[in-house]
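Here you go, one structure.
Removed from the display is one protein chain of the complex; every other protein chain stays in position.
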Amino acid sequence: MNALLDVQALEAFYGRTQALHGVSFSMAKGGITTILGANGAGKTTTLRAISRMVRTTGTIRFEGESLERKATEQVVQLGIAHAPEGRGTFVHLTVEENLRLGAWGRRERGGLKDDFDRVFGYFPVLRERRRQAAGTLSGGEQQMLAVARALMLRPRLLLLDEPSLGLAPLVVREIFRILRTINQTGVSILLVEQNAALALDLADHVFLLETGRVVMEGPSDVLRKDDTIRRAYLGY
Amino acid sequence: MNTPRLPRVAGLLGLLLVAGALPFVLSNFRLFQFSQVYIYAIAILGLNMLTGYNGQFSLGHGAFYAIGAYVSAIMMDRWNIAYGWTLPVAGVLCLIVGFLFGLPALRLEGLYLALATFSLALAVPQILKYFEHWTGGSQGIVLSKPNAPFGLKLNPDQWLYFVTLGVLVLLFWLGANLLKGRIGRAIVAIRDNHIAAEAMGINTALYKSLVFGVSAAYTGVAGALSASVIAYVAPDSFNVFLSVTLLIGSVIGGLASISGAVFGALFIQFVPNWAQDISKAAPWAIFGVFLIGFMYLMPFGIAGGIRLLWTRATRSRVEPEGRSAVPTQAHTTT
Partner (left out) sequence: MDIFIQQVVSGLATGGIYASLALALVMIYQATDVVNFAQGEMAMFATYICWSLINAGLPYWLAFLSTLAIAFVGGVVIERVVIRPVENAPILSIVMVTLGLLVICNSVAGWIWTYVQKPFPSPFPENPFKFGNIVFGAHDLGEIQVTLLVLLCIYLFFRFTPLGLAMRAAAHNPVSSRLVGIRVGWMLALGWGLAAVFGAVAGMMVAPVLTLEPNLMGGVQIYAFAAATLGGFTSPGGAVLGGFIVGVVENLVGTYVSFIGTELKFTVALAMIIVVLLVKPTGLFGTTVVKRV
């Protein structure tokens, strides 16, 4: 199996409630995959399952290594960075401290300055605000910070949960443009999005979740033309 | 617990019969200890109502116990009022005091309410000593145990045992009706999400203060009973340690439970004695080990532990009722 990420028969539980009912998919290295679906479909739960934040059965393999018995911190150290729903910013800490923490889980020490330069290159506004408390940033800036923090890990896989949520269209477009650039440097991206149009534009592979099950899957240019998806998720 | 009704009532009646038979088999000292257990159980039920069911942390219930005890003592000692009448008076007085205390307490949550009640508990002995004229100062007030009425052939310890048992049954029955009905559900709703409760039309301020009052009343009645059972009140018996002990009993027994109050009372009455039997040199260390051990095995108290065993044994899909405050990480499903 030379897929980057391979998930088989994944079931996820919040207490007694089952949120995922046997989800299976795999991601190739260097790709961008997006998970689409309505509220409550299980998109965020899928990302949390990979980050080991929720109880699961089934298999999850990253670069051939099984993740089921690992703790969140260990998954991070393997090179999976997760920018969670709600961004998870350390609001009382400065932008710079947030970014520094992003590099904590990294195996290779040192080279921090290069990472800062790279990340500020993608998001210049963060350099301006580097000494500000992260909680004082606008929504768009905090989303950029979330992505930037994830990049500090030098991840091989980036998990992004609804980066467009609550942001102005211009800002969202900018972020998505940068995501494409990041992908071109070799970072694979697994993206959860409600904004189907943007997601289909960015991703090369799509799968659609409905109440915890995969109901459709395929390359994005094919699914984009599919009638069901068009009517239900693209609104025309 | 969703146990079927008939076996449950039968079980309780059986326990009552056993309890009623004890005065004829146990020594006076043991009866005294059991009377103390019933008194603690009433006090702890009061605390359970406030902290377990309504989520307001009190580290100062010893203060209400003290008020009840001293009210009873002063009435008996100064005005020669029979002990029986002191019980409702202590109850009503503590109801009012508790309600009044509940009003400013509305502004305080969690830790801050605990700190406020803790500070008051610390101040109680000093306040009692200060009002020497009424309370008899550090010497306290010596009382005498009442004799059994109607010429019944019971000694004071036996009679007091029946009195405390009787009051226990009455107050527990009243409490159960209160907590299992609409009012109980409202109280728990306030604990679990007071904003939602308010939005549903529950007058949270009124309910919270009332619960404080009722809770104080229960503990006050317990205190009043203790004045007769111990036949002595003194300021140093009502220090912060009493409040902490009641809270320990509450948590050990099971915070949001009625039967838990009895389990908790048994724990705080007998475990210190056992600890002393195990080690004369460091008895409290043994008590501490017991305390920690119980929390490992039954973090939801004895009543919670029993509930868990029951649901496992009957494999019924019953959600545990009235779980105490748990810090949960917010999660949403997408």
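By written order: A and B. Residues from 1 in each chain.
Throughout what follows, a contact is a pair of C-beta atoms (placed from the backbone, for glycine too) under 8 Å apart; a residue touches a chain by one contact, two chains touch by 3 or more.
Keep in mind that this is a model prediction, so the values were computed, not measured.
Student: For the chain that's been dropped from view, list the shown partners it touches.
Tutor: The chain that is not shown is in contact with A, B.
Student: Given that one chain is not shown, which residue among A:24, A:59 or A:72 touches it?
Tutor: A:72
Student: Would you mind spotting which of A:34, A:89, A:164 or A:183 touches the chain that isn't drawn?
Tutor: A:89
Student: Which of B:32, B:83, B:172 or B:300 touches the chain that is not shown?
Tutor: If we include the chain that is not displayed, B:300 is the one touching it.
Student: Using the touch rule from the top, list residues of chain A that touch the missing partner.
Tutor: These residues of chain A touch the chain that is not shown: 51, 53, 71-73, 76-77, 81-82, 84, 88-93, 97, 100-102, 104-106, 149, 153.
Student: In terms of residues, what is the contact footprint of the unshown chain on chain B?
Tutor: Output for chain B: 51, 57, 104, 107-109, 111-112, 114-116, 118-120, 122-123, 126, 193, 195-196, 244, 247-248, 251-252, 255, 281-285, 287-292, 295-296, 299-300, 323-327, 329.
Keep this in mind: only the chains that are shown with their structure count from here on.
Student: Using mean CA coordinates as chain centres, what's the chain A-chain B distance in Å?
Tutor: Result: the chain centres lie 52 Å from each other.
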